Each structure stands twice: as structure tokens, then as C-alpha cells.
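Only one structure is covered here, and it is reproduced in the block below.
For this view, one protein chain was removed and the others were kept in their places.
In order of appearance the chains are A, B and C, and numbering begins at 1 in each one.
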Amino acid sequence: MDFKWTPEQEAMKKDFDDFFEEAMKGKPAAWVGGLEDMFSEEGFPFTKMVCSKLADKGWLVGHYPKEYGGSGWSILEQLIRAEAAGYHHAPTGDIFGIGMCGPTLIVVGTEEQKKEHLPPICRGERYWCQGWSEPNAGSDLAALTTRAVRDGDDYIINGQKTWNSGAHIADWAFMLARTDPETKRSRGISYFLVDMKSPGITVVPLISMDGSHLYNETYYDDVRVPARNMVGEENQGWAVTRMTMNFERSGVGGFAGNMADIKELVQFCKETKWNGKTLAENPLIRSRLAQLAIETEAGRALAYRIAWLQETGGMEAIATTAWMASSGKVYGSELSQRVAAIAEQIFGLYGQLIKGSKWAPFSGKYIAAHQMSMGGNIAAGTSEIQRNMIAWTGLGLPRTI
Amino acid sequence: MDFKWTPEQEAMKKDFDDFFEEAMKGKPAAWVGGLEDMFSEEGFPFTKMVCSKLADKGWLVGHYPKEYGGSGWSILEQLIRAEAAGYHHAPTGDIFGIGMCGPTLIVVGTEEQKKEHLPPICRGERYWCQGWSEPNAGSDLAALTTRAVRDGDDYIINGQKTWNSGAHIADWAFMLARTDPETKRSRGISYFLVDMKSPGITVVPLISMDGSHLYNETYYDDVRVPARNMVGEENQGWAVTRMTMNFERSGVGGFAGNMADIKELVQFCKETKWNGKTLAENPLIRSRLAQLAIETEAGRALAYRIAWLQETGGMEAIATTAWMASSGKVYGSELSQRVAAIAEQIFGLYGQLIKGSKWAPFSGKYIAAHQMSMGGNIAAGTSEIQRNMIAWTGLGLPRTI
Amino acid sequence: MNLDFTEEQDMLRTAAKDFLTTECDKTMVRQLEEDEKGYSPELWKKMADLGWMGLIFPEKYGGTEMDFMSLIILCEEMGRNILPGPFFSTVVLCGNAILDSGTDVQKDEYLTKIASGDIIMSWVQTEPTNTWGAGGIEVKAVADKDDFVINGTKLFVADAHVADWMIVVTRTKGGAKPEDGVTLFLVDAKSPGITAIPQPTVGMDKLCEVNFKDVKVPKGNIIGKLDKGWEVVEKTLLKASTCKCIESVGAMQATVDMTNAYIKDRVQYGRPLAAFQVLQFDMANALIKTTTLRELTYRAAWEAGEGLPEAATDVAMAKSWMNDTFYWVVERGVQLHGAIGTTRDHDMGLYYRRSKCAECQFGDSDFLKEKIAKDIGL
Partner (left out) sequence: MNLDFTEEQDMLRTAAKDFLTTECDKTMVRQLEEDEKGYSPELWKKMADLGWMGLIFPEKYGGTEMDFMSLIILCEEMGRNILPGPFFSTVVLCGNAILDSGTDVQKDEYLTKIASGDIIMSWVQTEPTNTWGAGGIEVKAVADKDDFVINGTKLFVADAHVADWMIVVTRTKGGAKPEDGVTLFLVDAKSPGITAIPQPTVGMDKLCEVNFKDVKVPKGNIIGKLDKGWEVVEKTLLKASTCKCIESVGAMQATVDMTNAYIKDRVQYGRPLAAFQVLQFDMANALIKTTTLRELTYRAAWEAGEGLPEAATDVAMAKSWMNDTFYWVVERGVQLHGAIGTTRDHDMGLYYRRSKCAECQFGDSDFLKEKIAKDIGL
């Protein structure tokens, strides 16, 4: 066992770190670094700018094959990049295109699909959104009712999708529609790539609790999609969906982000004096920040294991480590929530101030992060769904659904 | 709304307090005050002695009707007694006879049963145990298989019971047996009073994790029980059982016990200096003990509400407050566990020492209590069963079992 | 002992619930979040007409002379509906302070106007020093002939931007004990030198930065005694804390009810969410927390109302328990609602955001637990 990076990897690490350090100097105020910031009106130009620079260096989507515009990185190099980006809360493009749709296409896409979509993803030119959930199909995704009907060389799609993160900035969507309404649930669903500029698509914002705009509803009204934009076979979209869900879930970026937050909070506590003592002298605060640091490192260690197993086990490992990825997800999102909550608590009365108050610590970043963290426990599989999966696939317990 | 006691009640309170203060001076070493102590080899003579003195004053079972040996107390006076006893961790006889069997007989017993059993309970002369659980019928009590077959004026009982607290010291048992094996589950069960000296009964100890002896297995081998010892109708024992389960569950005694523990720990922290500072100066310990005090008072306030509703609502209130009683039970047992765990933690390395080490703080009482507290989360309805009940009866959520 | 409310109080509760459900729906709550004033003058007038402002004041000041527990009932219902506006500042804080510690002249002047709904008041205590303790009071009032002159910055002050009058907690003397040398003044909010700027908060509850620049106040406007004002603060905050706790209980119960209804209704995997045991346990725990807090608060409030010495500890306990439980309950409520619960348009968020505001009022848990630790002998 050996946790050392090679000298090449160490050098890479430093390069990434220097890059993000520099790039993030221009970040908008109160930048938390979640998708809410990346896709906001103010944040999206910044995101595109950083991602474009990353792409120029071949660092945006390093782990794709070189023939499709990637740099042929291993999962470990990807991990190093993810950790550096996470630490700096840097935008790294859309997790949907880069992390979900792209890898899916690499495995099951047609050559034509790969050639059409992967290079623009790697260049940071094409942003994606996911079109899965519906008002009555949330955790129970297989209950979806959006229809796709074959019409010549096209399918015509009708229905409503919801919780579409970044749909308002996305160029394309990978979405699910029912192609066989006769069969039930997960059978009869197909997986489509849809140009968001297609006639008949309407995107309606869903504003989050803290006022940010990440989610949207997407209405499909006779949207015509060429049949060649179907991924996998007709009615076999569910298997593709399962695959998409399992990619890139080491979660290391989140833990690196926590590390940076803790460091920032430590500095704040050393500099801030209320009631005659610095916050750093308060044993309760010392204990809480230490606990956050511990939990962050414990999660990070798990993330490394997931990456390692995927590195050495290939596609097969993605399935066998699914319960670990679920563990990392639920552990990580709940921890991020605690980091923000404890930051607020440290700020005392100042903790309730939000962006726009000159008195708000870090321009209200942590209270915004706290509200966004609620979504983190829900999006991409609720914490409940993750724990179900861990019980079923990690422990072999009977399915309760 | 008015939380004041009347002058008479205040006087009563003081009398109880003085009594227990005095009586508990003779308590065995490392006395925690749970049933484990009350029914231990060393503790049972002490228990009987204290209870006998209580009975002499009419304080052992004050809330039974006077005609059966009680003092006709209201639930509020009972509450005052329970709180005083709990605060002193005093033995107050068996909760099974006094708190479960007796009240059941008062409501549904025959006059003969009342006359036979209630007076000796009130005099502290007859101890009871419960014969409900079986190896394959724990939380799922209705799965019990012990058989009772009518034979003339008797029933003949065969089967195995388990987790019979205090069966080794009990004079009588109230137990459940299946009288109609054809009908399923809760139907076909009858409720019996059984003299533990009956031929055919064998009691086998189940030693607890900490070495204490509270639980037993009880084997019934052709045990002959007179038919007049049946409570309620034949095959209607389930309804009687439900009633028995709901009596006297304000839980105020437990919260009072926590108060005493916290007081004891506060004193310990003021007197104990390690590494140059008293424990009382440690902000982490201050915060933890304060938190325990808060949670204790919150639970106690709930206990008062339960008692009040039962006082003013009578038998009917016992059903409508069942979810509150379940809340008090699960909240209280989990809190007691935390009190013990935090005590251990305060003791540092000394926390691992048990009875028999001269270095053990409070003769190892808290670490014993901690282990016993595990049973508290299981006995008399596991915490899971309690939360189920709260969800179903307190919130109207659908039954999951 | 009697843990029931009176019939009159039960009627008050029903009336309050009905009135607020009709007159203060969530659309209004949302509008008032964005509103510059943060309250509805029409609603304010109606509440005054119902006698809510003077609920606990003597009749001679236009009140209805109900007891403190009646105010608790009202606050519980206000919390359930998240009533925005300066009721808490005006009645709960300033009203109680004047009622308990004002002179007859002051009572006659201010209680009467509060009861009639004619004035809004603001309790001006906290500062950038970030504490509810006496040590945080640094804004100075210096004697100058028949006046005092106030200078300095107050922060996190609710409703100062719409107040007609303020009660300002000032430092009039330094010394070893921070509790000594604190003085409270009734200050005309229109006095020259006062500016109040509302700060955006998570609950949009109009907490202001208030700047005092050479603000003159007549000596006669002192509430309580010179340099001994901290007693008035303590007494007032005891009552206000229990009102905040019970307001939170109302809010918590509302989220429990709302979430319970939602999971019974929302079907996933062919059955209502309510059929999932894990969600049932979340709900059971939420109910336990809400119920224990309610009972603890009733007791603490009764003690505070009666002026009993044990109130000090019990109120701190209730408030600390509130800080723990309110957040827990609404957090679970949002989680059980799923994504819809995280949106700005959903009512859950209104409650969720207020749990942070409530936590910040009158002491966070560390502050309170340190007090409790002292009280239990540590």
C-alpha cells in the first residue's frame, strides 16, 4: 500500500493548484461554487471563461479518450484535478455533460454520437442538462410518463420534466421518454439526446429557497428528435440510465471543498474577536472545527478508495463500487450541510445575514451554502435512496421498494 | 395554566423526599436503581425492606382504591411519589405487579381476583413478573405459541417464555398463552395469573452484558392453573394485554433520576481536578452537562403533560395519550443512555473501570447503568416499536406491520 | 396544578388561528418579505381592533388584562402562520418592558398607544459586539444637562426602520461588572441623528443597523433606573424568549402537519411516502421534539409570567432546546418534501429560513448553555 503520488502527478497537482488559484481571483462575490453559482446569470460567463481556459490546457475533460478530445487521463489524474478544483470551489463545467452523458456515450454511444458530442464537451463549448425527473416521478423515476412517438426518422416528444439543473443555460439535454406505453415502469423507456433549441421546448425557472436559480421545469410540446439521437436500443433506456447514474461519484471534490472552507473558517476564528477573546480561543469552536476536519478526511479517504477501485477495476468496478459511491454521496452531502451550519453558528448573530448586507461574513456565502445543501441531500438521488441502495447492494438486504 | 402544587401536595413531596433520603442511606454499593439492582441477590432484600416501609405508610401503591389496600391517590399524587422515588433511585417494588397487573385487575378483574391479589401488592408482599415474550415472539408478541388447554377447572400450560424480568424473585406471573390454536395471531390468546410456585415451572437466569441478573427464561411444563385465574374472557386476552401495556407511563421517575445523576456529576466535576484544572472548568463538559439538564427538563415537562391528561381524562385518556407515553418512553430511555455515556466520558480513563475496582468512580455505577440502558431501549417495547406507535397513533400514518 | 388553559384562552386561540389563517396567508407573508416596511398597516389595525396589542395591559391603558399565558397562546398561533411585522418588537418586547418597569406616566403614554395600534416600537439592544449579554452593550449615553446624548451603532435591531419609538439599551457607566451601568431610554425614532437601515437576512425579518449620532433624550425617558437597566433587560428578555419559543412551536407544528399531509398524499413506487418506515420515524422524532418543546415552554413561560426565580434557568433551557429542535424539524420537513421543499415558492422554505432567525434571537445554544451550566452549579 502506498499513498504517494508520482513526481509527475505531484507536478500536475501543483499546476492545477496554481491554475485554479489564479483563475478564481476573478470569482463573483459570495461564490459558493455549487451549480447554483456556475449557472447563475453572473456566474455562467465566469464558468465558461474558466472552463474554456481549462479546455485549452486539455484539463477540462482529461479522462476522455484522446480521439474524442480528451487527454486520456487515468482516474487518478482525474481525481487530482477534481480535488484541486474542489478545493478552490472552481467551476469545472457541467457535471451532466462531462460526468454523465459523455461517459455514457463513450460506453454505449454510436460512433456518430461520440464524434458529434464528445469533442464539444471537451472544448467546453456544449453544456448539457438532464431531463429525467417529472412531477410524479422523482425518486421513483420509472414512473415517468413523458411520451416519445416514432414518426419517420424522428421521435416526437411530449411531456413535462422538472428539477432540470441548468436547463436555462444548457445547449443539449439527455432525457428519458416512454416509447412503449404498454409495458410498465422501467421497461419501455428510451434515452434521447435533445437539442435544447428544438422547437417546442419551453424552460421555466424554479427559484430555490435562497433565491438562486438552478432548477427548471422543461415542457416538451411536440418536440421532434431525430432517431439517431437515441442512445442504446429503443425501450432499453433504463439500463443506460443506471449506467449514467454510476459514473464519477468518488465525491473527492466536495471533500476538498470542505477542507478549503475549514481553512477559511480557521483563519476567520483567529482574526475575529468578540467579547474580548478570539473565536479560536473558544474550546467549543475548536472542537467543532476539529470534528469537521476529521469527518472531511474520513470522507476523503473513502473517495480515494472509490477512485482506486474504479481505476483498477474498470467498468465492472463501477457496479461493484456503487454502494461505496452512494456512501460517499450521502456522507458528503450531509457533511457539507454541517460545515455550513457550523459556520453560521460560529458567526453568531451575523450568521443570519445574507448577500447584500455589508455586515454579512463572506458576503453571506455560508448561509447560502447551507440552503443549497438541502438540495444536495435530494438531487441525484435523495439520501434515503442512497441508503436504500447501500442496504440492498452493499449489504444484500431485501429491497423494500 | 398553573404549575404550582397545593400546600398539601408540597408537604407530601417533602415527606416523600425525607423518607427516600433516609431509606436510601442503606443502599448497596454501585446501586443504579434499575430493576437489575432491585431484583439482584444483594438488592432484593433492600428492595423489600424499603417497599415494606413504604407500604406501612400507604405510599407503596397509593393510587389503588382504598378498598383494595390503596390510598386512593390521584395520578398527580402518584406523580409526586414517582418523582421523589426516581430522584433517589429508590426501589418502589415491582413495576409489573403495581404498575401493570394491578391496574389491569382494577379495570377488568373479577372481584375475587381483586380481593386476592391487590391487597398483597399494596402491602409489598407479593411480587409479580410478566410472562409475555417468547423466543420467536418478541416485538411481534402476537406470534406467541405457548399453549393453555382446558382440563376441568384448570388450564394446563406448556411452553417457553423469555425476558422475564425478575421471574427469579417473583411470587406470581401474569402471562399469555394461546387457548385457541386454530385462530391466528392476536385472536385466541388468553391472559392468566400464575403462581410461580406451581409445579412444572422452571426459571433459568439470563445474565446481562454487565453481569447483572434481571432477565430469565421461564419454562412451563404441564403447569396447572385454575380457570378462575384467567383475566377477561377466554381468547380475549389481547385486549387485556393492550390495556396492561398502557398504564403508568408518564416516565417522570426516570427524568427525576437523571436530575439526580446530573447533580451528582456536577458535584464530581467541581471536586475533581485532573491536569491542573477542575472538570467544571472544562467548557466542553459544561456544555454537555447543560445539554443533559435541558433534555431532562424537556422530557419531564412531557411527563407532566401525560400525567395531567390521564388525571383529567381518565381511562379514555390512557388510549389517547398512548403516543405521548411512547414518546416519553423512547425519549427517556435514549436520554438515560446518553447520561451514562457522558458520565463515562467525563471520567476519562476511569470510565472503563467497573464495580470491584477501588479506582472506579461511583463504584462503577455509571458504566453499569450504560450497559443496562441498552436494555431500556428494548424492554417494554423497543424504541423502534415506540416510534412506529407514535407514527401510527400520533400522526395517523399507515401501519407498516 | 392545572395544565389546562381557561375556556377564554381556548377561545382566544381559536379566534387567533381563524383570523391569521384568513388574514395572513402565505402570499402575504411572501409579499411582506419583499415589502420595504415589512408589515401590513391594514392587518396591524385589525389586530389592534381585536385587542391583541393590549392583550395583557391593564384596562386603564386600553388593554384587556389577560395574563401572560394568553400572550403565549397568541404567539403560538402567530408562529404557526409566520405573522410578519412589528408585533413582537412592539408588544412582546417593548410592551412588556414598559408594563413591568415603566413609570405610571410612561405606561399611560405608551401602553395606551400600543394598545390602540397607534405606535410601533423597536427594542434596540444588540450591537456589532455580537452578543445578547450585558458585555455587548457599548453604545454610550452621556449625561448633558437634562438630557442624555447617545452615540454609536446598534445592529440586528428588528423593525427600527418603521418604529415610532424605540427602547434603546445604552452604556452609561463602565465598571467591573458589565451588568452595571446599563440604562434604557425611550427614544423618539424621529429624533435627529438616528438612521435605521434594514439588512437582508435569511428570514427577511427587517433587522436594522441603527446609527445614533448625538441623539438627545430627556432624562425622564429612562425606563427603570439609571445604570440599573440590565434588570429590565433580563426581565423583558425572559418573557420575550418564551414568546419566541412558543412562536417556534407553532411554526414547528405547522411544518409537522404540512409534511404529514404531504407524505400521505405523495405517491412514489405505488404507495404513499407515508408508508416508508424511515419517513415515519423522522415524523415521530419531529413530533417528540415539537411536543417536548411545547411543554417545556409552557412551564418556563408560566414561571416567567409569575416572576418566579426558577424562570431564569428554565427559560434558557427552553430557548436552547428550541434552537436544537426547530432547525431539526424543518430540515426534516424539507427533506421529506423532496426537491419541491427547497424552492422559494414552497411554504416549507418560509419556515426553514425562520428557524435561523429564531436561533439568533436572545442567545444561541452555547450562550444559553453556559448560563445553564452556572445555574446547575458548575
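Going forward, a contact is a pair of C-beta atoms (placed from the backbone, for glycine too) under 8 Å apart; a residue touches a chain by one contact, two chains touch by 3 or more.
All values reported here derive from a predicted model rather than from experimental measurement.
Participant: Given that one chain is not shown, which residue among A:Phe44, A:Tyr219, A:Tyr304 or A:Trp359 touches it?
Facilitator: Only one of A:Phe44, A:Tyr219, A:Tyr304 or A:Trp359 touches the chain omitted from view, namely A:Tyr304.
Participant: Of the residues B:Pro119, B:Gly138, B:Gly200 or B:Gly313, which one touches the chain left out of the display?
Facilitator: Missing-chain contact among the listed residues: B:Gly138.
Participant: Which listed residue (A:Arg147, A:His213, A:Arg286 or A:Arg338) would be found touching the missing chain in the intact complex?
Facilitator: A:Arg286
Participant: Where the complex has a chain not shown, which of A:Lys14, A:Arg228 or A:Lys263 is the residue touching it?
Facilitator: Answering carefully, the residue with contact to the hidden chain is A:Lys263.
Participant: Using the definition of touch stated at the top, determine which of B:Pro45, B:Pro181, B:Gly348 or B:Pro398 touches the missing chain.
Facilitator: Going through B:Pro45, B:Pro181, B:Gly348 or B:Pro398 one by one, B:Gly348 is the residue touching the chain not shown.
Participant: Which positions on chain A touch the chain that was left off?
Facilitator: Touch set of chain A with respect to the missing chain: 1-6, 9, 76, 262-263, 266-267, 269-270, 280, 283, 285-287, 289-291, 293-295, 297-299, 301-302, 304-305, 308, 312, 323-324, 327, 330-331, 387-388, 390-392, 394-398, 400.
Participant: Give me the chain C residues in contact with the hidden chain, please.
Facilitator: On the chain C side, contact with the omitted chain comes from 276-278, 281.
Participant: Over the whole complex, note the residues of chain B touching the chain we left out.
Facilitator: Interface with the chain not displayed, on the chain B side: 133, 136, 138-140, 143, 162-163, 206-211, 215, 274-276, 284, 341, 344-345, 348-357, 359-360, 364, 367, 371, 374-375, 377-379, 382-384, 387, 400-401.
The definition used in the following text is that only the chains that are shown with their structure count from here on.
Participant: State the chain with the largest centre-to-centre distance from chain B, centres being mean CA positions.
Facilitator: It is A whose centre lies farthest from that of chain B.
Participant: Centroid from C-alpha atoms only, then distance chain A to chain C, rounded to Å. What do you get?
Facilitator: About 40 Å, centre to centre.
Participant: Just give me the whole-number Å value for how far the CA centre of chain A lies from that of chain B.
Facilitator: Measuring from centre to centre gives 51 Å for this pair.
Participant: Using the touch definition from the top, which residues of chain C touch two or more other chains?
Facilitator: 366
Participant: Which parts of chain B, given as residue numbers and ranges, touch two or more other chains?
Facilitator: Where chain B meets two or more other chains at a single residue, that happens at 283, 287.
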